[in-house]
Structure formats: C-alpha cells, structure tokens
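All protein chains but one are shown in place.
Moving on to subunit A:
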Amino acid sequence: MALQQLKFEFKVNNPIEFSHEWRHHGVVGSGDLEILMEKKDLGGAVQVQVVTPVVGFDKVWGMVLEKIVKENRLGNISIEINDNNATPIVVSMRLRQALAEAAKDVRKEV
C-alpha cells in the first residue's frame, strides 16, 4: 500500500495565535490517525502535510482542512497528519478534538 503525500496551504483574515508551541494528538498504528501541530512563523498562513494510503480524496482533504482552518481562524501553524484510512469525518473530528484539548489545556494553565 503506497503512501502518498499531500500538501495544502490556507490563509484566513485575522488569525488567532495558536496557544501552544507544539501539540500531538492520536495514534496512527492501532488508531485512525495522528496529528502534530507546531507553532511557526508562516506569515499568518497554515501549512498542512498529509500522509495517507487513501487515493482519490485529495479534494475532500482540502475541503475538510479548509473548513477547520476557517472555523478556528488558525494561523502561523504547521500541521502534520499521518492517516491510517480515516474517513473525512473522522479526520475533521480528530482535528476538532485536538484543537478543543489544546484550548482546554490553556484554560487549565491560566
């Protein structure tokens, strides 16, 4: 099963600064996918790299990611996703969960 690498870049107006230097969420082996998020100066942009065995869903990946970036007004963040056959909705749910947990941890720290 050949893996393919997809790259995306998004930019939204007035992005909110990501609250952590670095986050990791999920597992790729026994689970469905893992997400690595890193704060990075990208001139406000969001860069996403996806490694997935699924072929033919590039457009869907783009739509899922764009929606999440817009909804959360993400910026200056590099996201790496290692996917093990997750469905689009699972991808979007995992990303939302990762962001929700990051936000919760911030509240705890405060």
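Note that in this section a contact is a pair of C-beta atoms (placed from the backbone, for glycine too) under 8 Å apart; a residue touches a chain by one contact, two chains touch by 3 or more; residues count from 1.
The rule we apply is simple: contacts and distances are computed from a predicted model.
*Asks:* Using the UniProt record as the reference, specify the protein name of the hidden chain from among "Response regulator receiver domain-containing protein", "Malonate decarboxylase, alpha subunit", "Type 1 periplasmic binding fold superfamily protein" or "Carbohydrate ABC transporter membrane protein 1, CUT1 family".
*Replies:* "Malonate decarboxylase, alpha subunit"
*Asks:* Determine which one of A:6, A:28 or A:90 touches the chain that has been left out.
*Replies:* With A:6, A:28 or A:90 as choices, the missing chain is touched by A:90.
*Asks:* Which residue from A:3, A:27 or A:63 sits in contact with the chain not drawn here?
*Replies:* The missing chain is touched by A:63.
*Asks:* Please give every residue of subunit A in contact with the chain that is not shown.
*Replies:* Here the touching residues of subunit A are 54, 57, 60, 63-64, 87-90, 92-93, 96-97, 100-101, 104.
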